[in-house]
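All protein chains but one are shown at their positions in the complex.
So, chain A:
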Amino acid sequence: MEWANDKSKGGVLAHLERLETQMSRSCKNLEDPPRETAESDLGTKIHKLRCLRDKLRAEVKQRQARIKASTANAEPDQTLEISEQEAVGGKEENMKAILQAYRFTGLSGKRTSRGVCVCISTAFEGNLLDSYFVDLVIQKPLRIHHHSVPVFIPLEEISAKYLQTNIQHFLFCLCEYLNAYAGRKYQADQLQRDFAAFLAGPLQRNSLCNLLSFTYKVEPQGRSFPFCARLLYKDLTTTLPTDVTITYQGTDASSTSWEEQRASHENLFFTKPLHQVFTSFARNGER
């Protein structure tokens, strides 16, 4: 139904609301009860609410008793149901213990009506980075209700492997992937932000930050960009590359000093985080 065409201010619903407030205001004006009666009104209200509360409490007790009674004479299937309930309760306790233990690895969680929401805080070299959450529903089977894990992290693979059998391992594995991704991303961002003077052109990267390609020089004042770097991170749980290829593009390729430099750079990229490599280039340049 379209009320939008109504000419009066705000339409029919607003009009009805105005009538309602008018009515309640006129009621108030007619009977302005003296203080005492107002207090006794509140008193009656409190009494009514208390009675309602007691009634509901009694009902809850009755239902619990009924359940206990029915399970006492239960069929084998029904007892299985209860032990499943206990198993679920046990899982909750287990989860609580895991979360307490892993608090220091950036893992924390809070109870939800359905289960638990786990928060994974990533960090790299003492810098706190992004947080991700996984909302778990504690049922049989255990399932993920919501999450904020980026789509290129293999969450489905990890949960297929570990979620049902070993929650601990699932969380630990996911932590590993997310922390490693955050660390690689941090290095790439630092390189782009703080060492842009050493790079020719944009840093080529991808969503997982597991392939980086760039052309660089070792002195910000120098005019040529003699080195090409290609870094591959085939192990998604690490923040250092698994493959490093440095090529020299300069004109005097025959010079041995360039070859020495190239080889030493390769070693640096294998062993140190990106921004540290460039910090050392900068420091060497200052000498």
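The definition used in the following text is that a contact is a pair of C-beta atoms (placed from the backbone, for glycine too) under 8 Å apart; a residue touches a chain by one contact, two chains touch by 3 or more; residues count from 1.
Following the convention adopted for this analysis, contacts and distances are computed from a predicted model.
Colleague: Considering the UniProt annotation of the chain absent from this complex, which name among "Transmembrane emp24 domain-containing protein 7", "Pyrroline-5-carboxylate reductase", "microsomal epoxide hydrolase" or "Centromere protein N isoform X2" applies?
Modeller: Checked against "Transmembrane emp24 domain-containing protein 7", "Pyrroline-5-carboxylate reductase", "microsomal epoxide hydrolase" or "Centromere protein N isoform X2": the hidden chain maps to "Centromere protein N isoform X2".
Colleague: Give the residue, chosen from A:Q164, A:S207, A:Q249 or A:T271, that touches the chain omitted from the document.
Modeller: Answer from the full complex: A:S207 touches the omitted chain.
Colleague: Which parts of chain A face the unshown chain closely enough to count as touching?
Modeller: 1-4, 13, 16-17, 20-21, 117, 133, 146-148, 150-152, 204-208, 210-211, 213, 232, 234-236
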